[in-house]
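What you see is the complex with one protein chain gone and the rest in place.
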Amino acid sequence: MAEPTITLNVTRYRPEKDRAPTTQTYVVPYRQDWVVLDALNHIKDQMDGTLSYRWSCRMGVCGSCGMMVNGTPKLTCAAFLRDYYPQEIRVEPLVNFPIIRDLVIDMTDFMEKLKSVKPWIIRKEEKPVSEGEYLQTPAELEAFHQFTQCINCMLCYAACPVYGLEPKFLGPAAIALGYRYNMDSRDQGKDQREIIGNHDGIWDCTFVGECSVVCPKHVDPAAAIQRSKVDVTKNWFQSILLPWGQR
Amino acid sequence: MATEKTMEPLWWGLFSAGGVVAAFLVPIHIILVGFAVPLGWTSDTGALYRIWWVKLYLFVLIVLPLYHWAHRFYFTLNDMGLKSISKLLAVLCYGGAIVGTFVTAWILLKI
Partner (left out) sequence: MSAVGPDPAKLYHQKIPATWWLTNRSYFLFMLRELSSVFIALFLVVYLCQLYQLSKAPDAYNAFTQKLNSPGWIFFHLVALLFALYHSFTWFQSSAVVLPLRIGERLISRPIVTALHVGAWAVVSVIVLILFLALKS
């Protein structure tokens, strides 16, 4: 009895000789407990060592293995073959990013955007160590906790059509990260994260909402962006209508 | 604050207000204007539109959703591939809403 198999159609792009990406078909064993990443590892180990892709923890915490699986941005360590079998599976690099090789994309823009929101606690005045820790109630933690869960997997950028159309858009993960610090009771640096309220920050977003749908850690960047819009708008109207009493 | 450089909060604020007005009030008014009166479920001579606070209500009902449309349609046209004529689209959309504001006021005052 022949072992069941499943077909993967995988993007190949070799910059030293290809003008454009092509598709290569691999037939791999079908195992009940395998994820797409297992299939890719099988291809690399047993069939074609030239296939290039990123992966690490294989358990959904490192954010390395994000790719398009049948057109949807997914962590390949979380995409089970049994959810697609017996249909063929298309594996492509994350959209909206330049392709370096095969399934590996260039994440430079993403890294720059994360840095641009100054993702660290900013204090007007540091508390000396002798005065002890910054105390935080459970409610204060809850206000920003979900936005700390981002694993930088970039699925949200692949899901966002605005980012696809406008590469200058700050993007879901970066804005959610900035929001995380703005909502942290220990932080006093909101006025240094003005990039969020600038033209290619929150204002490019049209609340498609796909970023939150694909996020594997339920960060809900769409919520962070819309709440930031309310916040920035309130402050803007206050500064126009009541120019005195500003911080 | 650097956000004063961008006027986006103004347009987004109007978009939001218009969205709320449209969401809560437009369906019932479509039923009244588009079905109830023309189909004879109820009669209406239009006299109620002379009441001053009805005019005020109508001003809000008609004008705010125009800004909602302007903002949304501007972004939609950009996202559908017309980014190259972005500035023209802004003038047509937001300008259209502003013209609509004055036209609405003029008509309501005339009634």
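By written order: A and B. Residues from 1 in each chain.
In this section, a residue touches a chain if its C-beta (ideal position, glycine included) is under 8 Å from a C-beta of that chain, and two chains touch if they have at least 3 such contacts.
Computed from a predicted model, the values in this text were never measured in an experiment.
Asker: Which one touches the absent chain: B:M7, B:V33 or B:L56?
Answerer: B:V33
Asker: Of the residues A:C65, A:L81 or A:V95, I need the one that contacts the missing chain.
Answerer: Once the missing chain is taken into account, the touching residue is A:V95.
Asker: Would you indicate which residue among B:M7, B:A23, B:L56 or B:V91 is in contact with the undisplayed chain?
Answerer: That would be B:A23, which touches the missing chain.
Asker: Which positions on chain B touch the chain that was left off?
Answerer: 19-20, 22-35, 37-40, 42-49, 51, 54, 58, 61-62, 65-66, 68-69, 72-73, 75-76, 79-81, 100, 103-104, 107-108, 110-111
Asker: Could you pull out which residues of chain A are in touch with the chain that's been left out?
Answerer: 13, 15-16, 20-21, 71-72, 93, 95-101, 106, 108, 139, 161, 164-165, 206-210, 213, 220, 222-223, 226-227, 230
Heads up, the rule we're going with is that only the chains that are shown with their structure count from here on.
Asker: With centres defined as the mean C-alpha position, give me the chain A-chain B separation in Å.
Answerer: 36
Asker: State the interface residues of chain B toward chain A in the complex, per the touch definition above.
Answerer: Per the touch definition, chain B meets chain A at residues 1-6, 8-10, 12-13, 16, 72, 75-76, 78-79, 83.
Asker: Enumerate the contact residues on chain A facing chain B in the complex.
Answerer: Answer in residue numbers: 161-162, 165-166, 191, 194, 197-199, 203, 206, 229, 232-233, 235-237, 239.
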